[in-house]
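What you see is the complex with one protein chain gone and the rest in place.
Our next item is chain A:
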Amino acid sequence: MTTSISGVQVYYYSVCKRKLWLFSKGITFENEHDRVLEGKVLHERSYPYLERKEQLIDNTFKIDAVEGEYVREVKISSKMANADRMQVLYYLDQLRQRGVNKKGLISYTKERKTEEIELTPVEERKLKESLQKILDLLDQPIPPPFKRLPYCNQCAYHSFCYAREETEE
């Protein structure tokens, strides 16, 4: 029954479905450091000169920066490249629905490389499928069960997911 989806949710969908579910139910840990989200802090330092940085579009989603024909995202590393791509595709789609056609650029600061992203029909279909899956997931009454992921150690939900009692008497 969730109607609007945010860029962060699209991003989390590719990172960890459990995280997406918990986050969407308001179970958050804002005091804790979350390296999966570090890019959020980074972009504030990266584009101080861009006026239109952090534009809030129709009050539903924020984008890092718009520069000419590009929507830009800055990330530290390409570890979550797939999640980054989905997030940018989502922005491009949202813009297109409002009559604005842009391309995307993701800059990975650590690797000093940039990836260009275009909303092709194939990508668009992939995105639509993911959005539907996100809505289905949010309708689930219980969270997806815990499953160890390689980046759990860097996730703000780590203490939450790993806090359990061992039977070992």
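Simple rule for what comes next: contacts are C-beta pairs under 8 Å (C-beta built on N, C-alpha and C of every residue); 3 or more make two chains touch, one makes a residue touch a chain; residues count from 1.
The rule is short, and it goes like this: contacts and distances are computed from a predicted model.
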- [ ] Could you tell me which of "CRISPR-associated endonuclease Cas1", "ABC transporter permease", "Na(+)-translocating NADH-quinone reductase subunit D" or "Nitrogenase molybdenum-iron protein beta chain" is the UniProt name of the chain missing from the displayed complex?
- [x] "CRISPR-associated endonuclease Cas1"
Task: Given A:98, A:112 or A:164, the one touching the chain that is not displayed - done: A:164
Task: Positions on chain A where the hidden chain makes contact - done: 25-31, 141-143, 145-146, 158-160, 162-166, 168
